[in-house]
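A protein chain is absent from this complex, but the other protein chains hold their places.
Read from first to last, the chains carry the letters A, B and C; within each, the first residue is number 1.
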Amino acid sequence: MSVVSVGRPTRPETEAEAVARPHGHGLVQDEPLIFELGGWDKTGVDMEPADLGADDLGDLVRGAPIGLPGLSEPETLRHYVRLSQKNHAIDLAMYPLGSCTMKHNPRLNEKMARLPGFADVHPLQPVSTVQGALALMDQLAHWLKTLTGMPAVALTPKAGAHGELCGLLAIRAALEARGDGRRTVLAPVSAHGTNPATAAMAGYQVVEIAQTADGRVDIADLAAKLGPDVAAVMVTNPNTCGLFEREVIEIARLTHAAGAFFYCDGANFNAIVGRVRPGDLGVDAMHINLHKTFSTPHGGGGPGAGPVVLSAALAPYAPTPWVVAGPDGSFALREGREGEAAAASGRMDAFHGQMGMYVRAMSYMLSHGADGLRQVAEDAVLNANYVKARLSGELTPAFPEGPCMHEALFDDAWLEGAGVTTLDVAKALIDEGFHPMTMYFPLVVHGAMLIEPTETEPRRELDRFCDAVLRLAAAAKAGDAERFKAAPVSAPLRRLDETAAARKPRLRWTA
Amino acid sequence: MSVVSVGRPTRPETEAEAVARPHGHGLVQDEPLIFELGGWDKTGVDMEPADLGADDLGDLVRGAPIGLPGLSEPETLRHYVRLSQKNHAIDLAMYPLGSCTMKHNPRLNEKMARLPGFADVHPLQPVSTVQGALALMDQLAHWLKTLTGMPAVALTPKAGAHGELCGLLAIRAALEARGDGRRTVLAPVSAHGTNPATAAMAGYQVVEIAQTADGRVDIADLAAKLGPDVAAVMVTNPNTCGLFEREVIEIARLTHAAGAFFYCDGANFNAIVGRVRPGDLGVDAMHINLHKTFSTPHGGGGPGAGPVVLSAALAPYAPTPWVVAGPDGSFALREGREGEAAAASGRMDAFHGQMGMYVRAMSYMLSHGADGLRQVAEDAVLNANYVKARLSGELTPAFPEGPCMHEALFDDAWLEGAGVTTLDVAKALIDEGFHPMTMYFPLVVHGAMLIEPTETEPRRELDRFCDAVLRLAAAAKAGDAERFKAAPVSAPLRRLDETAAARKPRLRWTA
Amino acid sequence: MRYLPLTPSDRAEMLGVIGAASIDELFVDVPASARLAGPVDLPRHAGEIEVERQLAKLAGRNRAAGAGPFFCGAGAYRHHVPASVDHIIQRSEFLTSYTPYQPEIAQGTLQVLFEFQTQVAALTGLPVANASLYDGSTGCAEAVLMAARVTRRGKAVLSGGLHPHYAETAWTMTHPAGLMTHRLPAALDDEAAVIAAIDAETACVVVQNPNVFGLVTDVSRIAEAAHAAGALLVVVTTEAMSFGLIKSPGEMGADIAVAEGQSIGNALNFGGPYVGLFACREPHLRQMPGRLCGETVDAAGKRGFVLTLSTREQHIRREKATSNICTNSGLCALAFSIHMTLLGETGLRRVAEVNHARARSLRTALAAVPGVEVLTPRFFNEFAVRLPKNAAALVETLAARDIIAGVPFSRLDPTAGLDDVLLVCATETTTAEDIDAFAAALAEELAR
Partner (left out) sequence: MRYLPLTPSDRAEMLGVIGAASIDELFVDVPASARLAGPVDLPRHAGEIEVERQLAKLAGRNRAAGAGPFFCGAGAYRHHVPASVDHIIQRSEFLTSYTPYQPEIAQGTLQVLFEFQTQVAALTGLPVANASLYDGSTGCAEAVLMAARVTRRGKAVLSGGLHPHYAETAWTMTHPAGLMTHRLPAALDDEAAVIAAIDAETACVVVQNPNVFGLVTDVSRIAEAAHAAGALLVVVTTEAMSFGLIKSPGEMGADIAVAEGQSIGNALNFGGPYVGLFACREPHLRQMPGRLCGETVDAAGKRGFVLTLSTREQHIRREKATSNICTNSGLCALAFSIHMTLLGETGLRRVAEVNHARARSLRTALAAVPGVEVLTPRFFNEFAVRLPKNAAALVETLAARDIIAGVPFSRLDPTAGLDDVLLVCATETTTAEDIDAFAAALAEELAR
């Protein structure tokens, strides 16, 4: 339909109005919970009723109301589209969450994962009917092994933490196979929380390794703590300070000399993919977060996938199932403990891991190729160093000497006396249109701000981000603490009261 | 990555802040033009270069720079996702643009239209290889004919206006076939602009028919104007005032008695689908906007599809191509003027019209079925009458007597003396989170406000909308004109200067 | 019904608010004789599973272009559209919005249209472009109508290289207004005939480049002749990808450029929806059909975009409008613009070169088949061949072998006497194996 624009010239805005309406803001629809939309007897799914009742089930039939509202399709669309607009996303602006590798998620990956031949295939179909799926798993395994220089890979772990567990279980099994009941895992203080949590799950006690002034593993301390009870040394490399462990080969040597295994947390593999092979560094096991390095979407908290590459010493202790390539080009599945799987460390989950993520990762890898993946690492490192260089004048880099890898770590020394905390800076960044950096991690740095741009940030966005941070730095130093305390003011909500949430948890809607 | 939330309790908001940040607002990313993003030598498409040059084309090869920027895929995604958030959409809130039928667009339709068997088929493939496409067109034709009670349909018009042209050309051809060179088309003042514009394109002069006080065609005036030069009478039914033409059968009778044809603008078919068949009213030709009644998405301005149903008298003058069902269940295409197509009025476009829209419309029709489509009309009319009933106390309905059909028309008498115009009300509705109604159309009503909720609006949203309008009415009557003049304040932009735009048109970016 | 949110109790309560006893009361204005008592004779509603089954079955009865060797062009082209294009156009905010009449809440669509217009202007080499028409063929008809308005003349000369369906559409849409379309016989190259046909009544000359036989020509001599006679030159392009390799219409003297934009961003869709590109020289701006998006500022001085010069359009000017077009091809224009943004100049030139190279490989392969004569000397990605047999019959034979061999010219114009001419096309999606399979099968069939 047409609209006659009666062209009455609009009057210019008054100054007061201009201030009241900060630039770049728009209306966000309020949206109640589905339980408040009145859909107690609606449904958005049409289906002819069954021709039979369920009377054969007797009193096992669910009688009482369940309490689930339903909505028609139009209402459903609106509910979720409205909610979605309250989220920040990579597709909206830089999302420099250090250690999370929030890179672009190619849409080709999504399309490929939805091919019926991948999406509509049951994990327990006869193996003869899923040869393409097994071939893809085999291909993914080949790429991961080649990129890491490792002889084996266990694909089934569901995410990074699950991969850590898988790696430690292989180590445990290998030790048990030689009758060795070691009970300690060494890990630096800077380790991600999943490392100690996983070690505990795997039945180990965690002993912390000290860190040097330049943000690396203290080799002397490591050597001192290595002993006959140490099953594994867990080190993240590049580490969570965004630095490459220069002495990594020595770490591996010492570890092996002590009869222990070297577990590398590969969450930061993005910094070195195509340029460095962990296998060349003496690593025995390393998980790879496909949802970081290989671009499968984070989806607001998963799903991920955490394949673990393994050294020859650990390979026999991989969990089942795995794919076996036959000489005729066909593929089989090793599901039980038969044959070469006799020593398998168990089963990490019911089926074959995260096939949907394998397809996406494979689509990404094929797109980049060996050359492109190398460029990924280079650009990721370049972008991080660029941010570090641009911000170092005003902020205080935690480790100013030498280059960083894929992320730049700052402490809060530059905020000294400003009455502004790292948290405040993070919230103020929201008002600038960016997702904050990771804050207060790693724990080894005071008021840590960990910035990981990733290689998919264009120069222009890096500059916009750096400009915003520098503006905030100037404001903080100029004493404008109030602005920081009030932030964010432009998000759909102001700061949320997390203390109240935890004090009296309300974890579901009740009428 | 993890974030330690140092749980410093956030301080409560001051009153001044609460005012400065209207509820339900969020940050909208500013976004430059693609030409300002610096991508002059970038591309987001990887392709190995051709192995041959184009030297055989000599100086016909394009040498000079074209001036097209390119962006990598991450930048492209961000550009368009940012821009998208500056749009209102059905999926965000009620979009009551009268005459536009902004109903829910089912996602199943989108999925079906993308099946390779529909989307990846060439219009000139051998007919033996597109039997499913032809079958679908035949099925769509059957549904449209059954729903309208008309014996024939021309599918190829690309949108409503194109359908109008198609209908008038069939009329013209029918008249010419009997050697009749009539040159006038009668249409009411309330007609949509496309009606007179189409009549002119079809070579006719337009004479306006008067309207009665109750918003319908003035039969006496019609009778007076009908004569030997009148080729067609074009009437919208339900009409653009949202009213059913009570005397439609008489209009048809008079028209036919004068040797003219009755063209019905079917843009408002949504009000009567499944309840009334235009064929039972004496209509000779009527276009159907698949993008209105049959839910194909409006897409920010198209594409649409405007099939035209035809009476037996006009059927031979349909344009080619059309589908012919063979006795063996196979389908053929009549593309030239052979056989029964000897009298065809020509070709409306290069191929078979809007196949992508046919699939969507068919998916919608099959979903609703005969029973559901009838319910569509009922709910559309119910929703409009509900809005009319709720608003009539404060606003002034243009035609208070009797029910309306699928849309409710108000004039601006209720704004008398308030210093607020229909345009101001529309802009103020934006600040309430709604798309404005159609304004200043139809032309027969002063300061028209035409509200079409459609059947896919839930009760709750209708109430939210009515509450907002009533709030605005109270504010206008209370003398708060300033608020209206300033509106919108919560959209990404304030009112735009349309006069300046037209005075010195800038229609493309220049460096 | 999953798309209908009202519940029975909603309906009852709402009728109460309205003061109606039943829904039938709201339909009182319908003559009693025309009120249907119950549902029409069509199937009842169906769930998603059922609808999907029915439609998938129909889709399964079509041979998808991508399912095997495929060589059709002639106005619609199979190109690869990046996955992100289709992803973006499905965003609710683009898919489910209307024509941007309220610019404050439609800047997303409006900025895209402004960018689209700029891209189309650049591609065609002309200063102003509109926000899209239905498709190339209707755009061509609109160009003829526009030329008649500009020149106040009544005749259009249509080259025999113009796609026959375009010529027919132009006739259909322009003859009622009294225009005369002088359509020259189908011919590979009719420059001389076109120039000869220009006279003082001629409003415009319409030529296609590359033409329907794939021929790429320099139309500047025709431009000169037209201009000398006071007529406009309309250049039609059915293959927008060719803008990446071939001199633009603007550079060769066109006054109006019309193109089918389907190749960029849009699927084949059995012929539609597509997107018409339309550009012209500045002085004719106010005679242009279709929507235009222009730059302006908001009340706070911020840059923004609006639909403008709408006094040309039907909703303001009614019977004096430059066209009746209202709904156009918004979403297809968006797809075009996104794909073009991904390509950029670098990518467009690259893809265009690959198209050209593949078509040359195809020529080499077909030329080697005994009995096949390549007719088109200079082409972009499609060309005509003469076969020793009826082309339509051969295409059916090859289709039975799962090779879609191209478009027989007789399909476009059965009266041209070119029943032995086949139009073939190769794009970046064509593989060497496809070409080999085609040539081999053709050789076999011709040897029979």
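Please note the rule applied: contacts are C-beta pairs under 8 Å (C-beta built on N, C-alpha and C of every residue); 3 or more make two chains touch, one makes a residue touch a chain.
Predicted, not measured: the structure shown is a model, and the values here were computed from it.
Asks: Kindly name the visible chains that come into contact with the excluded chain.
Replies: Taken over the complete structure, the missing chain's partners among displayed chains are A, B, C.
Asks: Considering the whole complex, which of A:201, A:223, A:332 or A:470 touches the chain not shown?
Replies: Checking each option in A:201, A:223, A:332 or A:470, the one touching the absent chain turns out to be A:201.
Asks: Tell me which residue among C:87, C:155, C:183 or C:247 touches the hidden chain in the full complex.
Replies: Only one listed residue reaches the unshown chain, and that is C:87.
Asks: Could you tell me which of A:402, A:419 or A:479 touches the chain that is not displayed?
Replies: Per the contact definition at the top, the residue touching the missing chain is A:402.
Asks: On subunit C, what residues meet the omitted chain?
Replies: Touching the missing chain: residues 2, 48-49, 52, 80, 82-83, 87, 90-92, 342, 428-429.
Asks: Suppose we count only contacts with the excluded chain; which residues of subunit B make the list?
Replies: 1-5, 10-13, 17-18, 21, 23, 41-48, 71-75, 77, 81, 106-108, 110-111
Quick note on the criterion: only the chains that are shown with their structure count from here on.
Asks: Between subunit A and subunit B, what is the gap in Å from one C-alpha centre to the other?
Replies: 44
Asks: Using the touch definition from the top, which residues of subunit B touch two or more other chains?
Replies: 73, 77, 81, 85-86, 89-92, 97, 100, 104, 106, 192-193, 367, 430, 441, 456-458, 491-492, 494-498, 502
Asks: Which positions in subunit C touch two or more other chains at once?
Replies: 1-5, 45-48, 82, 84, 87, 92, 98, 101-102, 298-300, 302, 313-316, 326
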